[in-house]
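For this view, one protein chain was removed and the others were kept in their places.
Here is chain A:
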Amino acid sequence: MSTAVELPAPVRVSPLIKFGRWSLLTVGILYGMSRHRSLAKKEAALREVEAKKQAELAPKLAAEKARLSKQELDDLARAAGVTVTN
């Protein structure tokens, strides 16, 4: 396997291109980190607000759900001809 073809010599890349690549890489990493941090902060604040709203609405939603399911069961019983005693 070591009788490979002669590999071409490495290309001498212009320093401007190398500088551009590495500087854009670091700028990209910093930009990604800073944007991630700011977005995570905003999301945490939003999550708190939504949790509070959900806590307020929860009893109302539960009551509505119970009422609808009782309505369904009553309709089913009427359709099946069963008398409900409760």
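Note that in this section a residue touches a chain if its C-beta (ideal position, glycine included) is under 8 Å from a C-beta of that chain, and two chains touch if they have at least 3 such contacts; residues count from 1.
Convention: contacts and distances are computed from a predicted model.
According to UniProt, the chain absent from the figure is "ATP synthase subunit g", selected among "Kynurenine--oxoglutarate transaminase 3", "ATP synthase subunit g", "Cytochrome c oxidase subunit 4" or "Protein YIPF". Touching the missing chain, out of A:R35, A:K52, A:K65 or A:R78, is residue A:R35. Within the entire complex, the positions of chain A that touch the omitted partner chain are 1-2, 7, 10-22, 24-36, 39-40, 42-44.
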